[in-house]
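Just one protein chain is left out here, and the rest sit where they should.
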Amino acid sequence: MKNTTLAIAFVSPALIFLLAVLGWPLVQAAILSFQDVGVIGSEGHFIGLGNYATILGGAGFWQALGRSIVWVLSNAVVQTILALATALVLNQKFPGVRIARTWIILTWIVPTVVVVIIWRWLLSSSGGIINPLLIQAGAIDRPVGFFATRESAMATLIMINSWRWFPFTTLMMLAGLTRIPGDLYEAARVDGAGTFQRFKRITWPLLQPTLMVLGVVGTLLSFNVFDVIWLLTAGGPAGATQTLPVLIYETAFKGYRLSQAATISVLTTILLMGFAFFATRAMAAAEADR
Amino acid sequence: MGLTRILTLAGFAATLLAGTAYAEPVNLTLWHMEQPPHRVQRMKELLDEFNAAHPDIQVKQEPQSWGEIYAKAPAAFAAGNGPDLLFTIPDFTTVLKGIDAVVPVDDLVKDLDAKHGFVKATLAPYQYDDHVWAVPAYNMAISLWYRNSVLKAAGVEVPKTWSQWQAAAEKLSTDGKSGIGLPANKQLYTDQTVYSFMVNSGAADIYNADGSIAFDKPETVKAYDFYSKLAKLSPADNGTWTWGEAEACFANSTCGMILQFGVINTYDTQAEGDAADLGVAPVPHADDQSESATISYSNAIMLTTKDEAKQKAAKVFLTWLLEPANYGRFLTMEPGLFLPVTDDGAKADSFWNDKTVTKYKSQVETMIANSHTGKLFGFTTGKVFPSIGAISAQNVIAETLQHIVVDGQSAGDAVKAGQGRMSEVAKK
Partner (left out) sequence: MRRTLGQSLSLYGGLLLIALVIGLPFWWVLTGSIKLPKEIIQRVPTMVPQSFTLQHFEKLLQASDFPVYLLNSMVVALFSTAFTVLLALPAAYAFFRMEFPGRNALYKTILLAYAFPGVVVLIPLYGLFAKVGLIDSPVALVIVNVAFALPFSIWMMRSFLSSVPREIEEAAVVDGAPTLTILVRILMPLIAPGIASVAIFAFISSWTEYLFASVLIVSDARRTIPVGFAGIIGQYQIDWGLLLAGATAAIIPVVILFALVGRWFVSGLTDGAVK
């Protein structure tokens, strides 16, 4: 339907709102990044690109970026596998399928702070259940510290974050799966294609558009996860889980270098925008191919 | 008549005049970080009482959390909607002083000191740059906690030196139990326990007189080295510990000993609650030292309003709060944890009559005695440098420990890196 004026009238409230609430603060952050403000509320002077030189020249930013990439990729892999497997199970017909599909989402409707407390308690050695369970199962012979080494701290955080998010991803995939016409499978069955063949030839390719969008939005969302990490490890042990959002928060509110935090913010936003730009272009290209 | 006397009288007259001129009560907003429900409740009782007795002043509380206050308070002051009174710990005061949000309270503290006698160790961390920046409110100091029965069963004496301590911890580590529970989290609690080792090996000062960092020295290395040895005997999940996990570990008898400000409440409600069996002692000292010291946190209240009428009202409130008849009830909002900062407060019936304090009288007495030997990193030399705020907030002391227990660095290397990190934080 063509009616440009009306279309603009429809789009502009949302657009103006987003620009005011998200765009404007970004401009503020950009201005801050050229100054030398320390504690919030103190005065600053224009110092040009000094902060950018400091941040890009130091190791902290690059290390945090590396951890962020590990964080995003691992979350994507873990969540995609869990969600796809779960979605395939829930896409079948069985008694109680509605209930299962509804309550799968339980982990996502709980506030993050509560999720954090739940896991801190489950993993603790005083009253936590995970250690005794693993000991009983023979996986370990004495309680382990899930946040005791660099690798296990990161892995544990990824598992907890995935636990919270994979049901949501599952539902999005389920939505994609139900949109695949059933007669395609029937036709394939008639052709004698097995379960795996049907998955490979029908499910996987037709799920691509959903996976693409989930991939882009999911990447941005999980990149920006802050509260789970902050409340569980505060970026530790020894900086092992200090991703970029944690670094920004820490620099601003713990290191009292607001302008440097703003600089990291601007750099991060540029990176994410670049990613989103190319990803959406790739998405459009992939869609055009079909 | 001295000049101050005259000024005080003039101030008094002004208050009277102001009181008659404005019929409207002065409203004060108090932010504190004592968020657990029962503490808020006790605070409410006290405020209600004060407000009823002072119709011209209305104080209302708004509990905040330590987790966010470092971000929230500066933002609030910058936006012009900060509180009039704000609870604090020494490093937090340096941050707010840096943005000119804190008003000195020299005269008030002088008056209150004459009246009640402040414990020196609680006042020192707020006395610098020619002023006093906050009124001490309660003290907390780390002690060593244990069970008499457990030590006796293992044939162990209460350790006084580090070698005795290590022997005791090793002896108490049996069949799935930990001889000692020490945190290794990147968190304030770990800063505190590590520093309580440092003060006991002669490494209390982390600044030189000129403000350069004095962290990297043999005494510090010794403290870290010993800490990491004992941390090996601690439960494996100590990397996420805050105060609560340590207490739980002690309460359910998994940990033989812990370093903690207070465990009385938890011990009383979640463990045996046998007052005679609960042991508390000073933190052991290095073998070459002669006396034990500890870390103490003097919690205080800052005046953060520029409005003169409000400042006066706030002083009336603080004076009222430190009156022994009220002060004890303020302290026992968390009985067995918050310790008096004044001499007459330490004798106040309102403090000792509390049910829990009465039951654990001897333990509380030991805690108070320990608190008098308390020091705090960055506030030991009488000169305070602004960078302590960032060093403290970023938990550099705890992070240095993590490099030893997580990355397997030697104590010497880690402390050297810690010195570098602190110097980096300190330079603008």
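Per-chain numbering from 1; labels A and B assigned in written order.
Quick note on the criterion: a residue touches a chain if its C-beta (ideal position, glycine included) is under 8 Å from a C-beta of that chain, and two chains touch if they have at least 3 such contacts.
All values reported here derive from a predicted model rather than from experimental measurement.
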- Message: Looking at the full complex, which residue from B:Y207, B:F261 or B:Y360 touches the chain that isn't shown here?
- Response: B:F261
- Query: Which of A:Y52, A:W163 or A:F199 sits in contact with the chain that's absent?
  - Reply: A:W163
- Query: Which residue, A:S42, A:Q63, A:T112 or A:Q208, contacts the hidden chain when the whole complex is considered?
  - Reply: A:T112
- Task: Against the chain that's been left off, what residues of chain B make contact? List them.
- Result: 33, 35-38, 40-41, 62-68, 71-72, 75-76, 78-81, 140, 176, 242-245, 247-248, 251-254, 261-262, 265-266, 269-271, 334, 337
- Message: Take the complete complex as the reference. Which residues in chain A touch the chain that isn't displayed?
- Response: 1-4, 6-11, 13-15, 17-18, 21-22, 24-26, 28-29, 32, 40, 85-86, 89, 92, 94, 98, 100-114, 117-119, 121-122, 126-129, 132, 163, 167, 171-172, 174-175, 178-179, 213, 216-217, 220-221, 223-224, 226-227, 244-245, 248-249, 252, 258, 262, 265, 268-269, 272-273, 275-277, 280, 284
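FYI, only the chains that are shown with their structure count from here on.
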- Find the geometric centre of each of chain A and chain B from their Cα atoms only, then give the gap between the two centres in Å, rounded to an integer. 38
- Under the touch definition given earlier, write down the residues of chain A that touch chain B in their complex. 38-42, 120, 123-128, 131, 142-150, 153, 232-240, 249-250, 252-256
- Item | chain B to chain A touching residues, read off their complex | 70-71, 74-75, 77-79, 95, 98-99, 101, 176, 184-187, 235-240, 245, 248-249, 251-252, 254, 389-390, 393-395, 398-399, 402-403, 405-407, 425, 428
